[in-house]
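Right after this comes chain A.
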Amino acid sequence: MYKSFYGAMALDGMNFEINEGEIRCLIGENGCGKSTMIKVISGFHPFDSGELYINDKLYKKITPAESIAEGVQVIYQDFSLFPNMTIAENIMMYATVAEGRTIVRWKKIREKAVEILQRVQFEIDPDTYVSKLNVAQKQMVAICRAIVQNARLLIMDEPTTALTNREVERLFEIVRRLQQEGVSVLFVSHKLDEISEICDSYTIMRNGKNVFQSEKGDGKMPREDMVRYMTGKKFTSETHVYVKRDSVPALKLNALTLDGAFEDISLSLYKGEVLGITGLLGCGRTELAETLFGLRQATGGNIDVSGKNTGVFRRVDDALKNNIAYVPEDRLTEGLYLEQSIADNVIARIVRNYAGKCGLLRMKALKKKQREVLSSMNVAGMVPKNPASSLSGGNQQKIVLMKWLASEPDILILNCPTVGVDVGAKSDIHKIIRDLAREKGVAVIVVSNDMYEIMQTCNRVLIMKEGRISKELDIRDTTMDELELLAAE
Partner candidate 1 sequence: EGYTIANTPKCIGISWWDRMQVGNERFTEATGNEVYQSGPTGDADVAVQISSIEDAIASGVDAITVIPSDPSAVETTLAKALDNDIVVISHEAEGLENTDYDLEAFVNEEYGAHMMDLLAEQMGSEGGYVIMMGTLTASSHQQWTEGAIKRQEEMYPDMYQVCDPVEGSSQEASYNAAKEVIAAYPEIGGFIGCDTNNPPGIAMAVEEAGKSGEIAVTGTCLVSQAKDYLNSGTIKTFTFWDPADAGEAMCALAVKVLDGETIEDGINLGVDGYEACTVKDNIIYGEAWVDVTTDNMGDYDF
Partner candidate 2 sequence: MKKEKSFWSGADRDVMKMTVITVLIFVIMVSMNEKFLRASNLTSMCFQLPELGLYSLAMMMAMLSGGIDLSVVSTGNLAAISAALILHPAAENEVTGGVLFGCVILAVLASLAVGALFGFINGFVIANLNVPPMLATMASQTFIKGISIIVTQGKSVSGTPEQFVYFGSATLLGIPYTMWLLIVVFAVTAVLLYRTRFGFEVKMVGANPKTSHFTGMNIKRIYIKAYLYSGIVSAICGLAILMRTDTAKADYASTYVMQAILCSVLGATNPDGGTAKISCMVLSLLSLQFLSSGFNMMHLSSYFKEFTWGLLLIAVLSINFFTAYIRQKRGLHKA
């Protein structure tokens, strides 16, 4: 299989096959061509050369409709939902199109949608518009849409990025049930633990080629091997060691409350500390992070920064004044200017610091800083004047980080910083976080549901439940399994 974009090879002689009733996982670094591979199979991208067999039938080219007719169902990485339609209609859209009827049967659509929602135990009003949903809910809708059809091959491109462990478990149950019915599943993920839990066999990609392919029943593969195949390098796991250096906390919350989201949150965060916050979907951790950045206004309690009472933040400016930085959950819509150049992206936060006389920018200093920021991280293949959309997921996240680190924050809040980021980039980012805390003495909060990430970066972790802190743990006193249990409880 070969596929190029403007001459860049995205698929460069990729070979792979999947058998009936097999759960095969496809792993590889960001930008190695996994999603492209999937889009080729689903007919979204035409391929340049190569052969595609589905059910022993040879396709030289394939349209999405043909692919769907062959029983290929895909959960896309970007969900591919219709924001201007309700959940019910989204779930049933593929079916409606495939059936090729003239008249829409609204009642049946709703019935079936409700049925599938119940099956995955996803409680939501099927008449809600998708544009109103958060990332996790959208992901659930995308999953529902794929399994409502009687697929023969189910392709899931990072289906669990926004899900909590409990939901992931539920998804896996469904996947196993489908497997028993003879459905093949192609599973793409960056979460290596998940993969070893669900998959029968592996295909590992690097630079548009398959570098390793295991047969069904080859057994589980050790994590280190996977990583080695993917990146050609070895990674060791590390932890953050915190040495207390200040007596006054950099950030202290006193009974902070946001009606309807969280209540009575009190915590202290010291310089050089990395504090993890985790919990189930809807436990209020996103809201907490956003409140700390002034995106939402707390309804009670107050925030102390470096020992000074600042009340509550009413707008983002209040947070910026206290030198707080926030890396949002959804980098595509909240963190990046996709169509603007990378160079402009990284200075978006600090431009305000370079306003000199008469409001003119101090260009020389700004450009110097810009170059400095751009060279501060290792981003492969980056051309500063190209748009941010030209980068892969992991590199995009690094750009968002650069934008914030340029302002040299005292307090850094990261919301799911490595969603959809490959092991290589992930470990880079984790290292950056640790170094920030250790060397620069930044106080960091990492909001995440990836326990591996928490273990790698934090020295302390809070578990939130229904808007309250249910548990606080030192990272040295716990294990990943324990954390997962506690969070899912």
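Following the convention adopted for this analysis, a residue touches a chain if its C-beta (ideal position, glycine included) is under 8 Å from a C-beta of that chain, and two chains touch if they have at least 3 such contacts; residues count from 1.
For anyone wondering why these and not others, all candidates are chains of the complex that A comes from, given by their letters.
Model, not experiment: these values are computed from the prediction.
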item	value
Touch-positive candidate for chain A in this complex, from 1 or 2	2
Complex contact set, residues of chain A against candidate 2	4-8, 295, 315-317, 319-320, 326, 328, 333-341, 343-344, 347-349, 351-352, 354-355, 359-361, 363, 367, 370, 384-386, 390, 403
